[in-house]
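Here the complex is missing a single protein chain, while all its other protein chains stay put.
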Amino acid sequence: MSTPAIEVRGLRREFRASQGLFAAPRRVVAVDDVSFSVPAGSVLGVVGESGCGKTTLARMILGLMEPSAGEVLVDGKRLDGMDRRARARLIQPVFQDPFSSLNPRRRVSDIIAMPLVAQSNVTTSEVNRRVAESLERVGLSTEQGTRFPSQLSGGQRQRVAIARALVLRPRIVVCDEPTSALDVSVQAQILNLLAELRRDLGLTYLFISHNLAVVEHVASEVAVMYLGRIVEKRESEALFRDPRHPYTRALLDSVLTPEPGLGVPDVGLGDIMPDPANIPPGCRFHPRCPACFAPCAATTPRITSLEDGLVECHLAG
Amino acid sequence: MSALLEIDDLRVTFGGTAAVRGISLTVEKGETHCLVGESGCGKSVTSLAVMGLLAKGGKREAARLSFAGEDIREYDEKRMSRLRGDRMAMIFQEPMTSLNPAYTVGSQMTEVLRRHRGTPRAQAVDRAVELLTRVGITAPGLRLGQFPHQLSGGLRQRVMIAMALMCDPELLIADEPTTALDVTVQAQILRLLAELQKDLGLGILLITHDLGIVARVADRVSVMYAGEVVESAPTAELFRAPRHPYTRGLLSCVPVPGKVKRGDPLGSIPGVVPRIPPGFSGCGFRDRCSFAEAACAGPLPRRDVGPAHEALCILPEGVPA
Amino acid sequence: MSTLLQPAGASDRRRIWLNAGAILGAGIVGFITFVAIFAPLLAPYDPFAFDLGRRVIPPFWMEGGSPLNILGTDQLGRDYLSRLIYGARVSMIIGVATIITSGIIGTFLGVMGGFYGGKIDDAVVFAITARLSIPVVLVALAVAGFSGGASFTMVILVLGLLLWDRFAVVARSTTMQIRNLDYVAAARCAGCSPMTVLLKEVLPNIATHLAVVATLEMALAILLEAALSFLGLGVPPPAPSWGLMISEAKEYMFFSPWIIMIPGIALFVLVLGVNLLGDALRDMLGTDLSR
Partner (left out) sequence: MLHFLRRRVTVAILVALTVLTLSFLLTRLSGDLAISIAGPNATQEDIELIRRAYGLDRPLWVQYFDWLWRALQGDFGDSYFFKTRVARLILERMPITMTLGLCGLAIALCVALPLGILAAVKENTWVDRSVLMVALIGQAMPSFWLGLTLMIVLGLNLGWLPISGTGSWEHYVMPSIVLSFSAIPALMRLTRSGMIEALASDYIRTARAKGLSRLSILVKHGFRNAAIPVVAIAAVQLGFMLGGSIVIETVFALHGVGYLAWESISKNDFPVVQAVVLVLALIYIGLTLLSDLLNAVLDPRLRSA
């Protein structure tokens, strides 16, 4: 079996969160003992609500944040201690907000060239050639390369961010909510572009989103996060057809597909919201879970392996 | 009997820039009318114009703007403020910032009743507790004494809804009420709105960019593009047979399980939303439209293309189905 | 996009007004800089040459004025216009030298604190707090007084070492904001070194904010130099500092008010010009950093 593109073992990240001026800072566990691997050439979708730790997870995999415990392997090599240039050649990001992910004071072509320049062994003519190639690949003109980000629309900016991510020809791209800030019509353009690039370049994606319909469309495998844990991770089709974790089910139920006449579903989760600074004992989902029974509040559920993935729930045993 | 809210040929300009370029729509009592469109299409400005809440510099003109049969075009700020919060209420997109951080939930809720009805404090508090319970908040007494920052986004939006209902309004305008919320909470809030509407007979004007929401809650839909309503129809009709090229394009952009196979490209609309310069005429969509022709730059006909179904397009029958 | 929603009329009017302010400010500062640079060519007399026979002559338009000395003469019979012209040099040099010194110190501290955070930031915040608790005028005076008399370089050094706080505060907060933006994250992912990130991603984006602070601090430095010189512990006589001119002429002010009005108005106009420039810059940025 080939080396997985991304492998994560026992990853954990804690923060000290200030709770107002007068309270002592509290410890917040954003990602709690997460392990998984992403086979080369596949797309792992990570879904979950705000505060579930999906962005923290992405930042650790990108090497932007040190894990409190555990390790990340990219293409079989440990991320910590890896030379930052070598890392850049392997893995690149596309962020959510194309308005803050591009330096407003640099021209588009300079932004795209940055990863090449940082390699410091690429000649200027080679840089120019590769930048032009990247621009073309994402559907931007050479003329647009001479502009500043503020002169482009949201979708065009996101294309620039993608061009920058691809200029080093990395194997893995971490997409953190790449279409959430865009309008629907533009979102489709970007999703199509990402799909096309993956096919043509054989990329592996870690695709983070809160939009389940989008994830279903792009991901081959989906991990559902809740309060820092992956509570279910399965092949995409199986997960959407037959969700095993009650939280996954609730998430799927709350997707409003544009099908008139179905009304708004009852997701049955009550009005308690998850608080990463105050994780409940036992199963961390139990206070909101419609299927909660006695052991849920008492013991932490074990990870159950299924033929097409895994789930962490007392009911799945 | 006249409709609850009637808008005819509403125009809003900021300086020389037209944000809304002559839109018409009606909201009947007990009906949810969805105004859907992408950012910058003028849907929020429309709702603010109806409420008389336009930012400084915004000018409103209309051939007709009536609420419950009364012409409110010439209402001054004082008369409008008597109407707002009492007979017509509004909730907003950002529950995080829409409540005043300096006052408790209770204080902000009761001041509506005290202002419009002069209700004594104790009775106003009772009403607030009743409504908080009604919107599904489990410990209303506790919540009344709390400050907004102590509540989650979903709870704050529930508080906003309860606050809007304090005076039993006839019309509720909801501007992207669930955009800032998580999906599970979004479903809960929309369900709550639907329930309240049935129980209270509210007319709702719901502003959203999300076609999923439109499909699930609207009775009638108006699709906005570049300051105009390009298509208007009953919900089922619109999703079954979209007639305007923009509506058609928009619908094809949304990934729907079972409709588009995973990995297949989604439909998309080429280009970007244009800026509408002053003095612009004709169809705002023509640069992105595959059916565009020379006539698109001239005045557009608003045609009936089906039962209660209108489209603003030169194609006589709309896009062929 | 949101440009559709902006109230265009109001912002246009505002821009015109801003431009008027910016042009006026740039005009004043440009003019005084010009005067300062070409002082030897512009001044009609030697600013140090005194003539005790021609003391406290009022400006030419007043009774008893003389066309030989357009702005009159001071208590030692020196030509007031010439002293005023050379005084521009003192103010400009002190203003510019101070913001260079304090700008370097403050920006360095602020950027370090904002970029690295943690213990380094704690230390920077502590340094800022300690600095702010020191009464500037008093300490500047004391340093000048105790170190055996003031001098030009002493004033620059003292002000430069004391006025870095606002640079540090603004550099720190803006760096912090930018550090958390995705383009910095993208630069790190691109394999850029921390130094490259600082120089190419952070500094260009805080530069305009620092320029605003620089104008505010320059105005402050000019006023402080004048105050120190006024109290006799700034630029030493016979240098023609505007503050010192007011101080030296104080005894005559009740009989000849013009003698303090002329240097006072010069100071006022220069500081106003610098502040107008700062305001224009600030409004271009659309943020309010004053405090």
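First chain written, first letter: the chains are A, B and C, and each begins at residue 1.
Everything below uses one rule, namely that a residue touches a chain if its C-beta (ideal position, glycine included) is under 8 Å from a C-beta of that chain, and two chains touch if they have at least 3 such contacts.
What you see is a predicted model, and the numbers here were worked out from it, not measured in a lab.
Participant: From the listed residues B:L4, B:V20, B:C34 or B:M51, report the one that touches the chain absent from this view.
Facilitator: Touching the chain that is not displayed is residue B:M51.
Participant: I'm checking contacts with the chain that's been left out. Which of B:R82, B:K198 or B:R240 qualifies?
Facilitator: Spelled out, the listed residue whose C-beta touches the missing chain is B:R82.
Participant: Looking at the whole complex, which of B:H116, B:R262 or B:R302 touches the chain that is not displayed?
Facilitator: Residue touching the chain left out of view: B:H116.
Participant: Which one, B:L65, B:A124 or B:M163, makes contact with the chain that was left out?
Facilitator: Per the contact definition at the top, the residue touching the missing chain is B:M163.
Participant: Residues of chain C in contact with the chain that isn't shown?
Facilitator: With respect to the unshown chain, the touching residues of chain C are 10, 13-14, 17, 126, 129-130, 132-139, 141-143, 145-148, 219, 223, 226-227, 230-233, 243, 246, 250, 253-254, 257, 260-261, 264, 267-269, 271-272, 275-276, 279, 288, 290-291.
Participant: Extract the touching residues of chain B with respect to the undisplayed chain.
Facilitator: 51, 53, 56, 77, 80-86, 89-90, 92, 94, 97-103, 111-112, 115-116, 147, 149-150, 160, 163
Note that in this section only the chains that are shown with their structure count from here on.
Participant: Have a look and report which chain pair racks up the highest count of C-beta pairs in contact.
Facilitator: A-B
Participant: Between chain A and chain B, tell me the centre distance in angstrom, where each centre is the average of that chain's C-alpha atoms.
Facilitator: 31
Participant: Please tell me the distance, in whole Å, between the geometric centres of chain B and chain C computed from their C-alpha atoms.
Facilitator: For chain B versus chain C, the centre distance works out to 52 Å.
Participant: From the C-alpha centre of chain A to that of chain C, how far is it in Å?
Facilitator: 49
Participant: Give me the residue numbers in chain A that touch at least two other chains, ranges are fine.
Facilitator: Where chain A meets two or more other chains at a single residue, that happens at 153.
Participant: Which residues belonging to chain C are in contact with no fewer than two other chains?
Facilitator: In chain C, residues 1 touch at least two other chains, as defined above.
Participant: Which residues of chain C touch chain A in their complex?
Facilitator: 1, 181-183, 185-193, 196, 200-201, 204-205
Participant: Applying the document's contact rule, which stretches of chain A touch chain C when the two form their complex?
Facilitator: That would be residues 59, 62-64, 84-85, 87-89, 91-93, 95-97, 100-106, 114-115, 118-119, 153-154, 161, 164, 168 of chain A.
Participant: Note which residues of chain B are touching chain A in the complex, please.
Facilitator: 38-39, 136-138, 152-155, 158, 182-188, 190-191, 194, 209-217, 235-236, 239-240, 249-257, 260, 262-263, 265-270, 272-273
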